[in-house]
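A protein chain is absent from this complex, but the other protein chains hold their places.
Let's look at subunit A:
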Amino acid sequence: MSSSVLDEQNFHHCCRLLLQQSEQLKDGWSWEAVQGSEEGYLRKTALRSVVTDSRPVWDHEGSSSESEPHTPCHTGLDQSGLVAPVDADSIEGDIDDEEDEGEDEGACTVSEGSSQVLQYEYHIVYSCSYCTPVLYFRASTLEGKSLSLEEVWSSVHPNFRLRLQNSPLNTITLQEHPLLGQPFFMLHPCRTEEFMRPVLQAAQDQHRPVNYVLSWLSVVGPVVGLDVPLKYSTQLHPTASLSSTKPD
(Lines give C-alpha, C1' and ligand atoms only; values in the text may rest on other atoms or scores of the structure.)
Protein backbone atom coordinates (compact mmCIF):
# COMPACT_ATOMS: atom_id res chain seq x y z
CA MET A 1 0.00 0.00 0.00
CA SER A 2 1.70 3.16 -1.09
CA SER A 3 1.49 6.37 0.75
CA SER A 4 0.16 9.33 -1.14
CA VAL A 5 2.49 11.66 0.67
CA LEU A 6 6.08 12.35 0.05
CA ASP A 7 8.78 12.54 2.68
CA GLU A 8 11.65 14.94 2.28
CA GLN A 9 14.18 12.34 1.29
CA ASN A 10 11.97 11.08 -1.50
CA PHE A 11 11.33 14.65 -2.55
CA HIS A 12 15.07 15.14 -3.02
CA HIS A 13 15.32 11.87 -4.90
CA CYS A 14 12.48 12.82 -7.26
CA CYS A 15 14.04 16.22 -7.83
CA ARG A 16 17.37 14.68 -8.73
CA LEU A 17 15.68 12.45 -11.29
CA LEU A 18 13.72 15.33 -12.69
CA LEU A 19 16.86 17.39 -12.91
CA GLN A 20 18.69 14.68 -14.83
CA GLN A 21 15.88 14.49 -17.34
CA SER A 22 15.62 18.25 -17.55
CA GLU A 23 19.29 18.45 -18.46
CA GLN A 24 18.83 15.91 -21.22
CA LEU A 25 15.76 17.70 -22.51
CA LYS A 26 17.25 21.14 -21.95
CA ASP A 27 14.14 22.07 -20.07
CA GLY A 28 15.90 24.60 -17.87
CA TRP A 29 15.40 23.34 -14.30
CA SER A 30 18.12 23.93 -11.75
CA TRP A 31 18.58 23.10 -8.07
CA GLU A 32 19.07 26.06 -5.76
CA ALA A 33 20.54 25.11 -2.40
CA VAL A 34 19.89 27.07 0.75
CA GLN A 35 23.11 28.41 2.24
CA GLY A 36 25.09 25.30 1.46
CA SER A 37 22.67 23.06 3.34
CA GLU A 38 20.91 20.01 1.99
CA GLU A 39 17.69 21.97 1.66
CA GLY A 40 16.78 23.75 -1.49
CA TYR A 41 14.30 24.00 -4.30
CA LEU A 42 13.96 23.44 -8.02
CA ARG A 43 13.91 26.58 -10.09
CA LYS A 44 13.09 27.47 -13.65
CA THR A 45 12.50 30.70 -15.51
CA ALA A 46 10.53 31.04 -18.70
CA LEU A 47 9.21 33.72 -20.99
CA ARG A 48 5.54 33.62 -21.78
CA SER A 49 3.65 35.59 -24.31
CA VAL A 50 0.20 36.23 -22.94
CA VAL A 51 -2.78 38.31 -23.72
CA THR A 52 -3.86 39.80 -20.44
CA ASP A 53 -7.52 40.49 -20.16
CA SER A 54 -7.91 44.13 -19.46
CA ARG A 55 -11.07 43.50 -17.50
CA PRO A 56 -10.90 42.69 -13.80
CA VAL A 57 -11.15 38.96 -13.46
CA TRP A 58 -13.17 38.57 -10.32
CA ASP A 59 -15.19 40.43 -7.78
CA HIS A 60 -12.29 41.47 -5.71
CA GLU A 61 -12.01 39.90 -2.31
CA GLY A 62 -13.56 42.20 0.18
CA SER A 63 -16.29 43.51 -2.06
CA SER A 64 -19.55 43.72 -0.23
CA SER A 65 -21.30 40.85 -1.96
CA GLU A 66 -18.94 38.31 -0.50
CA SER A 67 -19.55 36.69 2.79
CA GLU A 68 -16.88 34.08 2.38
CA PRO A 69 -13.24 34.91 1.82
CA HIS A 70 -11.12 33.06 -0.68
CA THR A 71 -9.77 30.59 1.77
CA PRO A 72 -7.87 27.84 0.08
CA CYS A 73 -9.33 24.40 0.65
CA HIS A 74 -12.81 25.68 1.12
CA THR A 75 -15.08 26.19 -1.79
CA GLY A 76 -12.24 27.55 -3.83
CA LEU A 77 -13.23 30.62 -5.69
CA ASP A 78 -16.18 32.86 -5.84
CA GLN A 79 -18.07 31.72 -8.88
CA SER A 80 -19.76 34.93 -9.80
CA GLY A 81 -16.75 36.94 -10.77
CA LEU A 82 -14.12 34.46 -11.70
CA VAL A 83 -14.54 33.53 -15.31
CA ALA A 84 -14.20 36.68 -17.27
CA PRO A 85 -15.04 36.33 -20.90
CA VAL A 86 -11.75 36.16 -22.66
CA ASP A 87 -10.96 36.29 -26.31
CA ALA A 88 -10.38 32.73 -27.38
CA ASP A 89 -7.11 33.67 -28.96
CA SER A 90 -5.53 34.51 -25.67
CA ILE A 91 -3.27 31.54 -25.74
CA GLU A 92 0.35 31.56 -24.77
CA GLY A 93 2.65 30.93 -27.67
CA ASP A 94 4.65 28.18 -26.07
CA ILE A 95 1.97 25.66 -25.29
CA ASP A 96 1.61 23.88 -28.59
CA ASP A 97 -1.14 21.49 -27.74
CA GLU A 98 -3.58 24.25 -26.99
CA GLU A 99 -3.49 25.89 -30.38
CA ASP A 100 -6.70 24.34 -31.49
CA GLU A 101 -8.83 25.71 -28.76
CA GLY A 102 -10.14 28.51 -30.88
CA GLU A 103 -13.69 27.37 -30.44
CA ASP A 104 -14.21 27.97 -26.79
CA GLU A 105 -17.77 27.25 -25.95
CA GLY A 106 -17.64 29.26 -22.79
CA ALA A 107 -16.24 32.45 -24.25
CA CYS A 108 -18.85 34.96 -25.03
CA THR A 109 -17.65 38.44 -25.68
CA VAL A 110 -14.35 39.49 -27.09
CA SER A 111 -12.22 41.46 -24.73
CA GLU A 112 -9.65 44.10 -25.40
CA GLY A 113 -6.49 42.45 -24.27
CA SER A 114 -2.96 43.56 -24.79
CA SER A 115 -0.28 41.10 -25.72
CA GLN A 116 2.78 41.08 -23.51
CA VAL A 117 5.89 39.07 -22.99
CA LEU A 118 6.23 38.21 -19.34
CA GLN A 119 9.07 36.70 -17.36
CA TYR A 120 7.97 33.85 -15.10
CA GLU A 121 10.01 32.24 -12.37
CA TYR A 122 8.85 28.89 -10.95
CA HIS A 123 10.03 27.24 -7.74
CA ILE A 124 9.24 23.77 -6.47
CA VAL A 125 9.57 23.79 -2.70
CA TYR A 126 8.97 20.99 -0.21
CA SER A 127 6.32 21.48 2.47
CA CYS A 128 7.02 19.41 5.54
CA SER A 129 3.64 20.33 7.00
CA TYR A 130 1.73 18.78 4.11
CA CYS A 131 4.43 16.36 2.96
CA THR A 132 4.02 17.49 -0.61
CA PRO A 133 5.80 19.67 -3.12
CA VAL A 134 4.41 23.18 -3.51
CA LEU A 135 4.60 25.38 -6.58
CA TYR A 136 5.61 28.99 -6.06
CA PHE A 137 5.98 31.46 -8.88
CA ARG A 138 6.31 35.11 -9.68
CA ALA A 139 5.87 37.05 -12.85
CA SER A 140 6.98 40.40 -14.12
CA THR A 141 7.14 42.38 -17.29
CA LEU A 142 10.46 42.56 -19.07
CA GLU A 143 10.96 45.96 -17.49
CA GLY A 144 10.78 44.30 -14.08
CA LYS A 145 7.33 45.40 -12.98
CA SER A 146 5.70 42.69 -10.87
CA LEU A 147 2.34 41.31 -11.85
CA SER A 148 -0.58 41.70 -9.49
CA LEU A 149 -2.77 38.81 -8.45
CA GLU A 150 -5.49 40.00 -10.82
CA GLU A 151 -3.06 40.12 -13.71
CA VAL A 152 -1.85 36.62 -12.92
CA TRP A 153 -5.42 35.37 -12.87
CA SER A 154 -6.17 37.00 -16.16
CA SER A 155 -3.27 35.16 -17.74
CA VAL A 156 -4.50 31.76 -16.57
CA HIS A 157 -6.04 30.03 -19.54
CA PRO A 158 -9.86 30.22 -19.40
CA ASN A 159 -10.21 26.45 -19.44
CA PHE A 160 -8.12 26.20 -16.32
CA ARG A 161 -9.99 28.98 -14.66
CA LEU A 162 -13.15 27.03 -15.21
CA ARG A 163 -11.61 23.92 -13.70
CA LEU A 164 -10.28 25.82 -10.70
CA GLN A 165 -13.72 27.20 -10.13
CA ASN A 166 -15.30 23.79 -9.95
CA SER A 167 -12.69 21.83 -8.12
CA PRO A 168 -11.04 22.64 -4.84
CA LEU A 169 -7.80 21.73 -6.56
CA ASN A 170 -5.94 24.87 -5.77
CA THR A 171 -6.19 28.55 -5.34
CA ILE A 172 -3.55 31.03 -6.33
CA THR A 173 -2.63 33.32 -3.46
CA LEU A 174 0.22 35.65 -2.65
CA GLN A 175 2.47 34.15 0.02
CA GLU A 176 5.86 34.66 1.54
CA HIS A 177 8.38 32.26 0.04
CA PRO A 178 9.46 30.07 2.99
CA LEU A 179 13.12 30.03 1.98
CA LEU A 180 13.60 33.45 0.38
CA GLY A 181 11.18 35.59 2.39
CA GLN A 182 9.84 37.39 -0.68
CA PRO A 183 6.29 37.55 -2.04
CA PHE A 184 5.49 34.79 -4.49
CA PHE A 185 2.27 33.40 -5.87
CA MET A 186 1.51 29.93 -4.63
CA LEU A 187 -0.81 27.09 -5.51
CA HIS A 188 -2.08 25.86 -2.18
CA PRO A 189 -0.92 22.33 -1.37
CA CYS A 190 -3.62 21.06 0.92
CA ARG A 191 -5.44 19.09 -1.79
CA THR A 192 -2.37 17.60 -3.40
CA GLU A 193 -2.69 14.33 -1.54
CA GLU A 194 -6.22 13.92 -2.88
CA PHE A 195 -5.33 14.08 -6.53
CA MET A 196 -2.05 12.23 -6.19
CA ARG A 197 -3.57 9.25 -4.43
CA PRO A 198 -5.23 7.70 -7.50
CA VAL A 199 -2.14 8.34 -9.59
CA LEU A 200 0.11 6.57 -7.14
CA GLN A 201 -2.36 3.76 -6.57
CA ALA A 202 -2.64 3.11 -10.29
CA ALA A 203 1.11 3.10 -10.66
CA GLN A 204 1.41 0.71 -7.76
CA ASP A 205 -1.23 -1.60 -9.23
CA GLN A 206 0.47 -1.64 -12.58
CA HIS A 207 3.93 -2.01 -11.10
CA ARG A 208 5.09 1.10 -12.85
CA PRO A 209 7.58 3.55 -11.40
CA VAL A 210 6.35 7.06 -10.85
CA ASN A 211 8.16 10.27 -10.03
CA TYR A 212 5.89 11.99 -7.52
CA VAL A 213 7.23 15.45 -8.25
CA LEU A 214 7.04 15.03 -12.00
CA SER A 215 3.49 13.68 -11.94
CA TRP A 216 2.39 16.38 -9.54
CA LEU A 217 4.02 19.06 -11.70
CA SER A 218 2.30 17.82 -14.82
CA VAL A 219 -1.03 18.44 -13.06
CA VAL A 220 -0.43 21.82 -11.47
CA GLY A 221 2.17 23.34 -13.80
CA PRO A 222 0.03 23.93 -16.89
CA VAL A 223 -2.50 25.85 -14.82
CA VAL A 224 0.03 28.61 -14.44
CA GLY A 225 1.66 28.33 -17.80
CA LEU A 226 4.38 25.88 -16.87
CA ASP A 227 4.64 23.33 -19.60
CA VAL A 228 5.84 19.82 -18.77
CA PRO A 229 6.84 18.17 -22.03
CA LEU A 230 5.61 14.65 -22.63
CA LYS A 231 9.18 13.59 -23.28
CA TYR A 232 9.78 13.47 -19.54
CA SER A 233 7.74 10.32 -19.49
CA THR A 234 8.64 8.84 -22.82
CA GLN A 235 12.39 9.15 -22.88
CA LEU A 236 14.50 6.41 -21.39
CA HIS A 237 16.57 7.53 -18.44
CA PRO A 238 20.04 6.26 -17.81
CA THR A 239 19.39 5.23 -14.20
CA ALA A 240 16.69 2.78 -13.27
CA SER A 241 13.88 4.92 -12.00
CA LEU A 242 12.59 3.58 -8.75
CA SER A 243 9.14 4.15 -7.51
CA SER A 244 9.25 7.22 -5.37
CA THR A 245 6.36 6.20 -3.21
CA LYS A 246 6.99 4.89 0.22
CA PRO A 247 5.59 1.43 0.65
CA ASP A 248 4.01 0.95 4.06
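Please note the rule applied: contacts are C-beta pairs under 8 Å (C-beta built on N, C-alpha and C of every residue); 3 or more make two chains touch, one makes a residue touch a chain; residues count from 1.
Everything that follows uses one rule, which is that contacts and distances are computed from a predicted model.
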item: Hidden subunit of the complex - UniProt protein name among "DNA-directed RNA polymerase III subunit RPC8", "Trafficking protein particle complex subunit 10", "Autophagy protein 5" or "BBSome-interacting protein 1"; value: "Autophagy protein 5"
item: Of A:S114, A:Q182, A:Q206 or A:T234, the residue in touch with the unshown chain; value: A:Q182
item: Identified contact with the non-displayed chain, of A:S30, A:T45, A:S146 or A:S233; value: A:S146
item: Selected residue (touches chain absent from view) among A:Q24, A:Q119, A:N159 or A:T173; value: A:T173
item: Touch residues of subunit A, complete complex, unshown partner; value: 34-35, 60-62, 66, 68-74, 128-130, 146, 148-149, 173-176, 178-183, 188, 190
